[in-house]
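Missing here: one protein chain of the complex. Every other protein chain is in place.
Naming follows writing order (A, B and C), and every chain is counted from residue 1.
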Amino acid sequence: MRKLEKLQNDSKAKTDEKVLLEVKNLKKYFPIKAGVFKRTVGWVKAVDDVSFFIRKGETLGLVGESGCGKTTTGRTILRLIEPTAGSVHYNGEDLLAMSKRKMNKYRTKLQMIFQDPYGSLDPRMRVKDIIAEGLKAAHIGNRKERYEMVKEYMEKVGLSPLYVNRFPHEFSGGQRQRIGIARALIMNPELIVCDEAVSALDVSIQAQILNLLDDLQKEFNLTYLFIAHDLNVVKHISDRIVVMYLGKIVEIASKHELFNNPLHPYTKALLSANPIPDPTIERKDRIILQGDVPSPANPPKGCRFHPRCWLAKPVCSEEEPPLVEVRPDHYVACHFWEEMEKQN
Amino acid sequence: MEGFVKVLKKLMRNPTSIAGLLLVLLFVAIAILAPVLAKPPYPDTPYQMPQNGWSSVPQPPSHEDIFGTTEGQYDIYYGIIWGTRTAFKLGIFVIGLALIIGLFVGTISAYFGGWVDEVLMRVTDIFLAFPFLVGVIVIVTMLGPGLNHVMWALVIFYWMGYARLIRGSVLEVKENDYVMAGRALGTPGARIITRHILPNSIYPILIQVSMDMATIPLTAAALSFLGLGAPVGYADWGQLVSFSRNWIISSSGGNPFAYWYTITYPSLAIILYAMGWNLLGDSLRDILDPRMLI
Amino acid sequence: MVKDVLLQVKNLHTVFHTEDGTVEAIGGVDFEVRQGETLGIVGESGCGKSVTSLSIMRLLPKGIGEVPQGEVIYKGKNLLKLSEREMRKIRGKEIAMIFQEPMTALNPVYTVGEQLAEMVELHLGMSKKEAYDYAIKMFEKVGIPMPEKRIYEYPHELSGGLRQRAMIAMMMSCNPNLLIADEPTTALDVTIQAQVLDLMRELLKEYNSSLIMITHDLGVIAEMADRVAVMYAGRIVEYADVVPLFKKPSHPYTVGLMRSIPRPDVEVDRLDSIKGVVPDLFHMPKGCRFSNRCPYAIDKCFEEEPPLVEVEPGHYTRCWRYQEMEELSKHWESGEEVGKTSK
Partner (left out) sequence: MISFIIRRLLLLPVTLLGLTFLIFFFTSFLSPYQLLSAYVQDPRQLQGANVEKLIEKYGLKKNFMVKYGNWLEKIVRGNFGWSLSLNEPVIKVIGQRFPATLELTIYAIVPVIWIGIWLGVVAAVHHNGVIDQILRVVALLGYSIPAFVLGLLILFIFYGVLGWLPPGRLDQWAQMIVYSKNFHQYTGMITIDALLNGNIPVFLDALKHLIAPILTLSYLSWAGLLRITRSSMLEALGQDYIRTARAKGLSERVVVNKHARRNALIPATTVAGMMFIGMLGGVIITETIFNYPGIGSFSAQAAEQFDYSGVLGVAVIYGLVTIIGNLIVDITYALIDPRVRLG
C-alpha cells in the first residue's frame, strides 16, 4: 500500500511540470474517392478535433480500439501525415505551421518507436546504419563518431555492441524493438511517441521492453506519448491516460482516477471488458457492449458513442458533448457524466 | 552481399538450378573465349561469318567445318560461337537500357503517386497496346533493318514491363514502417528511395532480368529469321536457323534428313541458352519468395 | 462429480521437416478434455500450442509436419490411426475448429452463407435449401443482425467481430462435441472480444460441448478455462485446474509469466520479466528447456530434463525444484540480459 501512495505522490509532483506539447483542435480527414473521375465523395474523419497536452517528463497513454484514430494522431503530431487542421505547439512553437525544412531540424527532439519490430527495420541495412540513420540525416558527427555513438547507445538499450554489423533478421523480436529504441534515443530527443511499441511482443519480452522504457525515461528525463490498445500496459506505464473513440477524445484523466472513477460510459465498458488474470474474481458487473464500432466515414450524429450506450437519451443523438474539465485534470465528453459518477 | 551468398547457397541445393547456372556459365565462357574458340579470319569484322566457297548447297560436317555449313557456305560452328556474343550483347544492351527507363518511370510513378502516376501509367499503357513484335516491326520498317535498329526498337517496346514491375514493388515496399521510420528521422526523400525502397525491391527485378536474358535474344533471333534483323552473314542464331528453312523440307522428294545439321546445331544453341536463363530465373523465383526473405 | 473424458492426448510428438533439417515442435504432450469442460492451453509464440491442435485434427501441412509418436483418443478411438475418410467424418462434425484471423480463415470468393451451408449439407445431409435456412438460424443464434441478408455477403463485407461470429456459427453448426479455438479473439478489439467470449460461453453451455482454448492471454484463460496446460518450447510445463494454477503456480515459467504481465488489479512499480528469449527449435538447451532463462536453475536443470510430476492431486509440473517453489517464488531475479539495468 505504501508503494501506491508513493506513486500517487509522484504523479502529483508532475502536475506542476510545464507543458511540453500541446495539441489543439487537431483534425485529419482522409478523402474517400469514388466514381468515374475519382472525385472525393466523403471523408474518413480519422482524427476529428482532438485537443490534449503532455507535460514534461510524464507519460501520456493514448488508448482506444482499432480505427479510433490513435495511430493517426501520433503520426500527425510528427507530421508523418500532414494534418487537415489544428496546431501542435512544442515548447511554444507550432510544428504544423513550420516549413518542412525547419520541421526536419525539430525532428531530433521528437522521435518515434514503431509497433512492428519486423516491418520497422529495413531488412537490407546493418544495425549500425539503422541506428545512425537519424544522425546522418541531421549531419551529426563524422562516420567514426557516429559509429562510437551507435555502440554506446546499443549498450544503453541492452544490446551487445558486438552486433553492430548484423542485419535485423538475426535478432529476436524483443531485440529488434531495442534497436528501434536505440535509433530514437541516439537523437537525444525530449519526446518519444511510442506507437504500440510492445503490442507485437510476447508477454515475457513485453515486460523487458516496458522496464527498459521506464529506465530510459528516468535516465534521460524523457516524455512519452504511449499509444496502445492494451489497457493493462497503458495503465502500467502512464501517468495520465487519454481515451479515444471513433476519432474523438472521450475522456482524459490520471490513471488512478480513470480506473477508479471512469466518467464516460465507453471508458467504463472498455475497463470492464478487459479480462483480469485471476480466476477467482467473478465479473458480475461486466458491461457487454452491443454491436460494432461504426465506420469513421459515417459516424453517428451527436455523441459518437450513443448507438452503443446504455445511458443514451435523445439529446445524445443530437448534441455532441464537449470535452470539459469536470474535476481537476479530469476531462470527459459526456452529457451524463454526473450519472456515471453516481453509478461508480 | 550476405543476401547474395545465401541465395547462391540455396541455388546449389537444387539440381535444376545447378543445371541452369552451369548452362549460363557455359555460354558466358563461350562468349568470352569466342576469339580463341573460333579465330576470326578478319580481326576487324569478327562478327562476319567466314564463307568457305560459294556453293548454295549446305555441306555436311567435316574436319574443316565441324558443324557443317549453311547455304552460301557460312561456317555453322563459327556462327554459333560468335552468335553467343551477339546474344549477350543484345541482352545486356536492351535489358540495361530498358531497366534504366523502367526504374526511372516506375519509381517516380509509385513514389509520387497522384496525377504523376496517372499520366505515366497511361503512357505506359499506350506502349503496351502493341504486341511486342508488332511494335518492333513498325520501328524496324521505318528505320530500316539492322541489328542496331532492332536493339533500339526492343528497348522502346520493352521498358514498360520493368516500369510496371518496379512501380508495383515500390508501392509495396513504400507501405513498410521502415520507410515511415526513415521519414521520422528526417531522411530526405531521395535517400529514402535509394537507401530503403530500391534495395528492397530488387529481387523481383532480378528474376525478371534473368528471364529476359532468355527472351530478348530469342526475339531478336525471330526478327532475324523474318529477315528484319542482322544483315546477311552476321553471326546470329536466328539467321542460321532461317538459312536452314529451305533445306529441311526437301521439295525434291529426297531424304528429308540430308541437311539435319543446318537446323540442329543452331536450334540447340538457342534452346540451351534460353533454357539456362529460364532455369536460373525459375529457381530464383522459388528461392526469392518475398515471404522467406525477411 | 467427475465428468467423462472426451479427448485424451497421450505422449504426442510432432516433428517438422524443414530445409535445415528435422525439428521436434512438440515432444510428449499429455492432457485430457472432459465433457462440457474447457481446457486452456497457454504459452508464447512458438511454444507449440497451435501445432498441438493441428496435430489432433491431423491438419499439419502435408509432407512437412508429421506425428511420429503418440495417441489422440477420442471416444475410445485413436484419431491418429483412422483412415483419412473416417477422419473427415470427425472433422467439423465431432471436432470443429476456429482460427485466429477470421478474414483469412474464410474463403474470400464464397458467401459466408455458402461456406456454412456446404458444411451442413455434408455432415447433416441437408438439401441446399434446408442448409441455407439452417444457416440463417445459426447466424441468428450467434447474434448476427439481419441474418437472411448477411448469409449472401462475402467475408470482406463483414466487420471483424461479425466475421468471427460467422466462423463460430459455421463451426457450431453441426453441434460438435469438441471445439478447438486457436486464439479466437486475438485479432479483435477488447470490447468485441468480450462479446465473442460471452457468445462462446453461452453456446458451449447450450450444446454441452467441450472447448480447447488456445491463447497467449492469461486474462482470457482465467475467464474461460476450467483446466489449464502451460506450454513452453514444445513441452507442457504445468497442468492444473485453473484456480490452483493461478494461486499456486509451481513451475518457474508459469510464475514468471504471471509476474511479467501488467495487471489491472495490482499496481507495481516495476514488472518482473523473464530474462532472455525462447530458444529456437534447433538450439534447445540440453536439460530443462527453461533452464537458460530460469532464475532458480541448479546444475541438475542443465543436465537432465525433469518429468511431469503430480505435485498435488490433479496438479502437474515439470520442474526439479517444485517442492521449493512456494518459497522460491517470493523472490524473482529477472536480471535482464545486459545493459544498464543490470549494472
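The rule we apply is simple: contacts are C-beta pairs under 8 Å (C-beta built on N, C-alpha and C of every residue); 3 or more make two chains touch, one makes a residue touch a chain.
All of these numbers come straight from a predicted model, not from anything done at the bench.
When the full complex is examined, the chain removed from view is found to touch A, B, C.
When the missing chain is restored to the complex, the residue among C:57, C:79 or C:245 that touches it is C:57. Per the touch definition above, the residue from B:18, B:37, B:101 or B:137 contacting the chain not shown is B:137. Within the whole complex, the absent chain has one touching residue among B:97, B:202, B:222 or B:288, and that is B:222. When the missing chain is restored to the complex, the residue among C:106, C:245 or C:311 that touches it is C:106. Although one chain is not displayed, its contacts with chain A can still be listed: residues 34-38.
Even with one chain removed from view, chain B keeps its contact list with that chain: residues 16, 122-123, 125-135, 137-143, 211, 214, 218, 221-222, 225-228, 238, 241-242, 244-245, 248-250, 256-257, 263, 267, 270-271, 274-275, 278-279, 282.
In the full complex, chain C touches the omitted chain through residues 57, 59, 63, 84, 88-93, 96-97, 99, 101, 104-110, 118-119, 122-123, 154, 156-157, 167, 170-171.
Definition applied: only the chains that are shown with their structure count from here on.
With every chain reduced to the mean of its CA atoms, the largest distance from chain C is reached by B.
Separation between the centroids of chain A and chain C, computed from CA atoms only, is 31 Å. In this assembly, the C-alpha centroid of chain B lies 53 Å from the C-alpha centroid of chain C.
Across the interface of their complex, chain A is touched by residues 2-3, 176-178, 180-188, 191, 195-196, 199-200, 293-294 of chain B.
Against chain A, the residues of chain C that register as touching in their complex are 44-45, 145, 159, 161-162, 189-195, 197-198, 216-223, 225, 242-243, 246-247, 256-258, 260-265, 267-275, 277-278, 334, 336-341. Remark: chain A residues 75, 78, 80, 104, 107-108, 111-112, 114-116, 118-125, 133-134, 136-138, 167, 169, 180, 183, 187 touch chain B in the complex.
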